[in-house]
Each structure stands twice: as structure tokens, then as C-alpha cells.
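Would you mind keeping the following structure in view while I ask a few things?
With one protein chain removed, the remaining protein chains of the complex are shown where they sit.
So, chain A:
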Amino acid sequence: HLTVTEPVAVLKADEVWGALRGLETFSQLVHEDDYGSFLVNESEIYDFPRFAHRGILLDTSRHYLPLKSILTNLDAMAFNKFNVLHWHIVDDQSFPYQSIYFPELSDKGAYSYNHIYTPLDVHLVIEYARLRGIRVIPEFDTPGHTQSWGKGQKDLLTPCYNGEQPSGSFGPVNPILNTTYDFMTKFFKEISSVFPDAYIHLGGDEVNFDCWKSNPEVKEFMKKQGFGIDYAKLESYYIQKILDVVSSYNKGYMVWQEVFDNKVELKRDTVVQVWMENNYAHELSRVTGAGFTAILAAPWYLDYISYGQDWKKYYSVEPRNFPGSEEQKRLLIGGEACLWGEYVDATNLTPRLWPRASAVGERLWSSRNVTNLRDAYDRLTNHRCRMLRRGIAAEPVFIGYCAHEAR
């Protein structure tokens, strides 16, 4: 609750996080007149977010992101009232996370020794985020997307076979070995203590079954377990055990939608992230219909660039536009703008994310009826110039100029 009058303005909030949001709003109300004087209009604002989970996904595996770019991005997030950094920290291509228990993972799996996040780096990100009211949810995506894990952890990944012989290549995490679960238990113990947030994202997307199908020991295991030829069951078997591991550390978990789609048994407080664009409204119905919390990313893959003012289509998404009861819709707790890293690194991250992500930021914070595009355009262009002034190299929305251009 922000009241601006003479001689003092008063900002009241239940918790410090509200105060942070209010301070951001206040900072945006201050403007400069033609003579260089700073002014703020008399105003009274009651504000609160529509959705509780308003996130940005950054991918530091496809391309390493130097610490500075992550921190700059956290600043920009705070300017846009985003409150979750979904840190997709490792993947197939590289493993930059320096693990305390398993230093070989980054020793062998990172692009180089210069492409690493030390425990101090990680701590810095978490604290920098915390001071801005931003949660850091790390994602350690398994069993797919794990090629880089195999470099530093022998026997973790499934060896693929060419007929009778190992082909030399590797597939997803090997779900049939006890050593796999010993490793994961120890690994997630570390993750649970390093990252203070109540949730860890466990991934579970795009698991390719070809390698498992080629491996005779896996085939043998499938038979023994009575899974037939349904490899989704094997995937579920693995995920289940990982979920249990993570639960035992008192963490909640987030998963990509495949984990739900493949009928894995999930705890009540699992958050399912809907990312597949095809028919995502129906997926939201299904997920919430089954009683699970959901967050929406599908229409907000900002790495999918195109020519023109695409912010408009991000802004026009109405997350609750899916068939379901009011109770169901309450289970949709927010969403995330995702900037996957195949074509993104520190050279183009800021202009590619901002101000496009701002459209998502408003959609997740503001009331449902704040939808006028022309009005949004005026405010967005203004906000873009504001971000420039604050040192965020946000790209232009359209033709025009800012009084203080980027240097």
C-alpha cells in the first residue's frame, strides 16, 4: 500500500517482499521535468500480484553465462517484479555447476575451467536474488538432457548398443543400476543444502527411449519388472525414485509436463510446468483437473525470436483461458518466460530478454482486465527507456528514441 502525499510518502506492506515491490513502483513514479527537477504525483496505490510464481528461465548449459550477466538480469527482473529465477544450470552440452561432492562433474563436463560456477558464485547469485525478493529454483534435469554428466561420472549414463556391441555413445541416466540412485541420493543432498528454496526442478522432459531399447541389460530389467515394451514405465520407475530421494530432503519438486503425462506418481504439492505449445490449454485442464499445481511456459518461449513486435502475442496470453472449475484455475500459480540458450549467451541475452519479457511480467502481475495493447505499448516503450537509464540494454520496441540512449 503506497500513499504519496506531502510531506511524506508512506509505503506499508505485510512483509518485506511487498515493500520491495512497492519500492520498485515508487521508483517508477518518480519522474524528471524539463528543468531537471524530480517529481512524484500525489497518488494512492493498493497493489498485489495476480500470480504468485512469476519466473524467468535461464539456460547456462547450452552457453555459459558469466556471473555478471546473471546478476544484471536479476536487476532487470526486479524492475519487472519477476520473483523466480528458474536456473536451468546443466544439460547435455555442458555441466558448469561445480559440485562439492562430485567435483569431476564440472572438471570433465564443463566447457572449460573458465566456464564454471563455483560454490561462491552460486551463493552470490542466491543472495543477490534474495535481496531483490527473487527465489532461485535450480533445475537438474534428468534422466534425459544429461550427456555432460557422463563425462565426470562413469557408469551414470546408459551405454547404447549397436546390436551386440556397445556403440560407444550414451543415452539417458541408467535407471537399472543401484549406483545411479546412490549417486543421485548424494548429489541431491548437496543440491538441497546449497539451494535454500523449498523447491527443486527435476526436469524429466524429452527422454529418448532409443538407447534404453538398445541395451540388453535394460531390456532384461524391463522383462523382470513386467514393464513389457512400455518404456514410459521405466522412465516413471526412475523418476519415482528420484522424487522420493528429493522428498526425503524435505524439498518440493517441479517437473516438466511429461512426468505428469507419463503417469508418474507425484506428491500432492508437485508443480507441473506446461511447456508444449500444442494445445497447452487442455494440458492445463488435465494437470489442474488431476489436482496438481501448474505453471505455464508454453506460449512464452522467448528464445523463439521472429521479426516484428512479438511482445504483443506474449502480452495477449490469458493463462486462465482453459476449461476448468474455479478451484482448478486456482491451481495455476503462475508462469515463466523461458530463454533457452541454443542461440543465446551474454552477447545477446539482455536485448533478447528485455523488454519482451516485460510483457509476460505484466501479464503475471496485473489484473486480468489490463489488456489494452495501445496503452501497454505506451507504457512499455517508456519502461524500456527507463531500463536503458538503469543500465539494462533492453532492445527497442519499435521506431523511436529515448532521451538517454544506451551508450
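Operating definition for what follows: contacts are C-beta pairs under 8 Å (C-beta built on N, C-alpha and C of every residue); 3 or more make two chains touch, one makes a residue touch a chain; residues count from 1.
Operating definition for what follows: contacts and distances are computed from a predicted model.
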Absent chain [UniProt protein name; select from "Dehydrogenase E1 component domain-containing protein", "VPS33B late endosome and lysosome associated", "Beta-hexosaminidase subunit alpha" or "SKP1-like protein"]: "Beta-hexosaminidase subunit alpha"
Touching the left-out chain: which of A:K68, A:K224 or A:R268? A:K68
Cross-chain touch to the chain not pictured, restricted to A:E24, A:D205, A:D261 or A:E395, is A:E395
One chain is left out of this view; which of A:L57, A:V344, A:V360 or A:L380 touches it in the full complex? A:V344
Missing-chain contacts on chain A, rising order, are 62-64, 66, 68-69, 93-94, 111-112, 114-115, 303-309, 341-348, 350-352, 388, 393-396, 398-401, 403, 405-407
